[in-house]
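Input: one structure, supplied below.
Note that one protein chain is taken out, while the other chains of the complex remain in position.
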């Protein structure tokens, strides 16, 4: 058999394979240069960017738990201008679609950030982070309120022609509702899941392990929850779904695709093993060969449920 | 220092220590007899009971995942009469408070089950399961809709004088709201968390690993999420909170208590190690001694957040 | 009160038996003494940490000091078991399950074992006053286990493999079928079987056809192993024909074959 086709599309973004890196776990690109062959990735999603530079939360910002970690970075970032100036030159030369994760503290801010990226060369799409649990304003407040979600997505849609991908919060009883809201508001795709709100207490000091008190759980522990959410979201909408949460090998990525994801993102596992994305891509290809499937798109949503 | 006091109260239920077993993970009592010294437990919570016997879901009903398991038992049970006849005689002689986990397919059924237990000797309290993800009617549908939750808790409250403990769903954006609804509807306490809706796909067969397609995630993987929810719920209400989700040793139990739980329940870990409850009780006592705390109630909600 | 115990058993010996099969000898006087043929232990695999479930294994051999398990490497847990070393402590819950019915007087016992299913049959065979016939099947010669154990007890031993690399070529239930037509004709047979579902279903069909009793030991994935989680259920019918779930860990693992409501999904090649 000839090698299976791995190409996939998310909105107007053509990816050479369905495997991208998740926002906040791959910085802005250069950090893993020399260790990760970025040219092999389907896309790069950079850490969340806001209008102005943002400080984030005080440390400790991260704590390890069984099967994952809980983080409360708080979206520290250099702002639109800082990012474009410092990192876009590097990213452009990699020849890989760049998706910028963006956030704001108000509907207007989201729209403005989206507008600011519209003309920027080398930016292929925007992931609209309406699901970060670690900031007081913005983030998850938009992702768990149907009205607010609709408003912020519509506003961003009007502000940009780039492929627009709202990133949904796992913290809702009915994810299908939010996926449909995104679709109706003109999103090109949705991505999920962001981290699940969580808390760790140091019983010796009686203090929360994180300075922000709560944080978000990511890593292998969340994978079965993420697969369920991706399955429910994918059933509800026609636009592509990007699945993430707990991928540490090809198996978890394939589960997402069978559940209905058109592409997947690898997050926390980059910290454990920076070569994980290559292993996931190779593993998906091996799976397709073993199963006699010629095109990766044929497994999207192919779960027999 | 003399031995610390471990006694705690939940509604009218006096427990010799804060450690109980979680519904569905300890059967109806006799199964672990001879291996677990039931007399040491703070309370026993039995598997969910409905008005009539209930078949549950077809197998496979359970699958192991990183840091936990996903189950879709589907609340199989012998019904009120079967339970009272077959198991209450055994449970009564153990001298430990028995809390019966109950559920129904409608508000009326919940109320009727509650009423039926009202006179039953040996039953100390009812845990109202409005959060099971594994049945089509009832369960989580009541636990994620504020109006339905209020109605079903009020109806059960009118039907019984027993200590009433609604068991809340983790699958909501605002747990404080549901805790307050329970308090306002006359609940004596709330317990949380039930399992988190999840899905596992067998990539070889392309089928869901569970016959029910989705199930609920429990075990160590959910602990940081559960601690966050217990903390938010405990801040919102004055009634006691029972914390559970991923306890596998004293550390996790103490985290729940620091977060605001008056008592805790051990679930999945019983399968890994049937002697875990004794270890949790001993571990809490050791912790109190080490910290010079004379009364376990002094650590309830003592996190410095 | 159950007679099960929770014991920290010391590993006396752990060695390869053949290919993917290994023998694990554990010091656990409590479990060993209480064990009945067809019962199992629920074993916590050391160093398996992100995974939390125990694994069930039949008690292959037992005496007042030890039990022996015979297991096959088939997945995550049994692969992790390879790193068990002599002297390690392993948490064991058992003996569990009902086991085979004993004191079946006047019958000619026919034992059918497929793959590691044979491990459940040695203790059973040993307690019969007279030797019977044993049918041991597997995919290939490597999967034919314990022939010597049964020969030592003077049992008639019949072997079959799917690839013909040992004994007759074909399924063990086909071999059994032809035995009934020859040597086995006219005997007051009761069947005792353990192996894959397909084999057990075929045994059930033969037993029904010939009006024989057959005691079959089921293999399902388990949670608790003691009857509380309701994960291991299979569909059973009682004497009146009413269907209900049977817990393989508690009402089983051994059922008279007519109690089992076989799903159409279970393939029988025979």
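Letters A, B and C name the chains as they come in the text, with residue numbers starting at 1 for each one.
Everything below uses one rule, namely that a contact is a pair of C-beta atoms (placed from the backbone, for glycine too) under 8 Å apart; a residue touches a chain by one contact, two chains touch by 3 or more.
These figures come from a predicted structure and were not determined experimentally.
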Displayed chains contacting the withheld chain: A, B, C
Of A:8, A:66, A:171 or A:212, the one touching the omitted chain in the full complex: A:66
Residue of A:219, A:240 or A:301 touching the missing chain in the full complex: A:219
Contact footprint on chain C, counting only the chain that is left out: 47, 49-50
Residue ranges of chain B at the interface with the undisplayed chain: 66-67, 220
Contact footprint on chain A, counting only the chain that is left out: 24-27, 30-35, 47, 55-56, 59-64, 66-69, 71, 73, 76, 219-220, 248, 268-275
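In the analysis below, only the chains that are shown with their structure count from here on.
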Most widely separated chain from chain A, with each centre as the mean of CA atoms: C
Chain centroid nearest the full-protein CA centroid: B
Distance between chain centroids, defined by C-alpha means - chain A, chain C (Å): 48
Chain A and chain B, separation of their C-alpha mean positions in angstrom: 34
Approximate Å spacing (C-alpha centroids) for the pair chain B, chain C: 36
Residue list for chain C, restricted to those that touch at least two other chains: 50
Multi-chain contact residues (two or more partners), chain B: 66-68, 220
